[in-house]
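Structure record follows, encoded as structure tokens.
Omission of a single protein chain aside, the complex is shown with its protein chains in their original locations.
Read from first to last, the chains carry the letters A, B and C; within each, the first residue is number 1.
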């Protein structure tokens, strides 16, 4: 739970602060990626870091995702704590061997001798009219691979705390930020804090239905919860915060309490994060559910450019409310 | 359903035959991959093809999965029907951009103008003591990406029919063969036939429980069904054959009929194929299930080399039987 | 990296092939069309009429036009995020392109692709690509396909200096060389990736990278359309006649930012540098001067082209602004063929 603080900063500032603090604390932390130095990335999230830490610790790389992810893996194995910046989550497709076959498996394959304390910072989410190759949410791929951990901050507070945990972790962590949340504001304490992985956060308590949202879908769930309140439906909103490890207990307990669940995630719906969470709950709360667990993912289409089409593909509060209503009307 | 035939050939021969027949039928079909020509791949599945079709249509490539998959995409867009051979499914990590960002999306991004009739032939499955980078079953990744189709033949008959369908499809298809099934034998007609995508096959009828298996897990399910019969439990075994598209109706109908379901797939359990199928059924058959849908995937660990460990990670009939028993004992 | 002057462009000694008068005027018109098209794209962006961002190739028109003029309409190109120029040069229509950029149903891709994914099969454009280096395999595959189908089509792969960082480029150059494919790799070195100078991301010698695969390589001044065109004619002829792949390094410059929103560029490049290119190395100015000097046309001829292009562009913008958006039901069409 957030400490009490009056300080309000943006999501982007929270990320920047986490990196700066960790880089001050630990000389082995460094950043590598495209246009991370003077440009501070196209999203300007890293602005100011190269000025403080120099180009030795904020490395502008060529456009070689596979190569510099691999370099991150090797550096992590030999005493450094690299934060590899993949400009768009879609580009991880290029470095999947290095992430899924190398980073994820080295600790296990070496019988526990080698460690890969690597952070891959990247993003997810559509709605920026960036079309099919710059709008995907591929976090389920990473969550499927044993050896990786996957964090999805939904607030500035979580962004700072989860990133700090990720950097201090001895395992490879993939942290996804939603591009649309970078300017979101929230309370973030100045003090050092971390957020443990595998601990879901109940963002709003409720009794009639559980809405489980990830990343920016937490906000969608909260807005839906407000609207449901108008209909006298009390919605609990839970943010798993990390989907690997997944805090199954908190999710199942809430489902047992409310007996109705909707899972909302911005990855493609089929074979996505919603499938895992829905099936975990359908099993764990089987004898307590009044209705099937419902899933809302992104529409199963390559994300279209045209705004009128793109907006149809991303889950929104109205969709959640509609779906929720069907769960109360009896079937 | 298989035509009546006495002819028994291996899975490997069935694949070979499908390729040979399609290459005879259609001059635009060609094969590209590592050691596909004289060597006929390390698995010898393609033996004899280069002798019939020449090195112009059976192209030995350098070890450049990303490059030659991309070449396949470009050739597919311009009038050819390439069959791209990825020696081990694990190596698809290297060409995921070409598969997931290019092949999958080009038809949509071009507003339907361009087509990518590409087949990627690859494999899945452990148990060969090949360790963590040669034993994965990554088919869920592909199933998650709109625009791709994913076929998982479980018998020589299906191997021939599904591959022929794949080659004639105007969309990119990823076809996964289980390395352990290549020498399996089965009836395969000599005549030309195809198997429609999205049509599950009921491999065995039953009334008490539904076992849904994919690829070599169909055999595991069938063996479990035999053992369950000894316990007077009648198991229905269903093979979806393609998981994208997924024949939800057949799966749900069976679940409604039997009221108990176990899903078995050799991908890692978490965020795997079992999650999607289990959640589809938990929703679709919600009011008919006597027990939660159970999932059996590969253990969530990098596949270990040591045989004593590796064998613990792969689903087997005993595990299915044990799990089934719990569904009948009350909770 | 050779610490060579940022702005240096190497001059090819030989006198380039001289296009005839009509062709010269056509070439000029094509370059001007690209420039005006993109000026209007910027306009549409700043007036909030265009969704998303867009990457302008203004300054690089001579590369797109010089190469594409050497191609037949059934030859293939693949393009990049900075692809409007290639697309127009290969034969696309401005009205359908504007419509695509605005996400309209009458756009080349029914509004589904947008600026970074425009494709136009009819003119041989296999598509822009939003993955840096992402089209290298596609272009090489198109060349393989042409060879297999026994046509004499040629494929051109346009990419930026930044794409030299992507390993796939080397993988496919290796195969193109081994298999003697009719493909031309055209590297537009505009000195920057997004916000980083190419010398910070590119070690060694660019053409040597191609030559190491035994690919014929040339480096030319990309602002001089006559040089681009004549070299392209040679390389296309090589490819078409079965002499295999080649690599063409064109030294050029983008006048605008990495994308339309990249306004404050001082932290990565100077105004002086920008002005030097705009003033002394502008492909339109250089070519207009050559045309008038060589009596291919006079000032009034150039003005005429200008006004014709201007009115075409105006009509096209209007067409696109008036065009309807796609129906909502379109959203899940074309996922599968």
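Going forward, contacts are C-beta pairs under 8 Å (C-beta built on N, C-alpha and C of every residue); 3 or more make two chains touch, one makes a residue touch a chain.
Since we're looking at a predicted model, the values are computed, not measured.
Participant: From the list C:122, C:152 or C:205, pick the residue that touches the absent chain.
Facilitator: Of the listed residues, the one touching the omitted chain is C:205.
Participant: Would you mind spotting which of A:40, A:70, A:89 or A:153 touches the chain that isn't drawn?
Facilitator: Touching the chain that is not displayed is residue A:70.
Participant: List every residue of chain A that touches the chain not included in the displayed model.
Facilitator: Residues 28, 30, 56-57, 59, 61-62, 64, 66-80, 82, 97-98, 101-102, 106-115, 117, 146-147, 149, 170-171 of chain A touch the chain that is not shown.
Participant: Where does chain B touch the missing chain, residue by residue?
Facilitator: Residues of chain B in contact with the hidden chain: 34-35, 37-39, 42, 60-64, 66-67, 90-91, 94, 128-134, 299-302, 304-309, 312-313.
Participant: In the full complex, which bits of chain C touch the chain not displayed? Write them out.
Facilitator: Touch set of chain C with respect to the missing chain: 1, 164-171, 173-175, 177-178, 200-205, 208-209, 211-215.
Here, only the chains that are shown with their structure count from here on.
Participant: If we define chain centres by averaging CA atoms, which chain lands farthest from chain B? Would you check?
Facilitator: It is C whose centre lies farthest from that of chain B.
Participant: What's the distance between the Cα centroids of chain B and chain C, rounded to whole Å?
Facilitator: Result: the chain centres lie 41 Å from each other.
Participant: Between chain A and chain C, what's the gap in Å when you average each chain's C-alpha atoms?
Facilitator: Going by mean C-alpha positions, chain A sits 37 Å from chain C.
Participant: Using the touch rule from the top of the page, what residues of chain A touch 2 or more other chains?
Facilitator: Residues 66, 90-91, 94, 131-133, 300-302, 304.
Participant: Could you say which residues in chain C touch two or more other chains, in rising order?
Facilitator: 109-113, 117, 129, 131, 134, 167, 335
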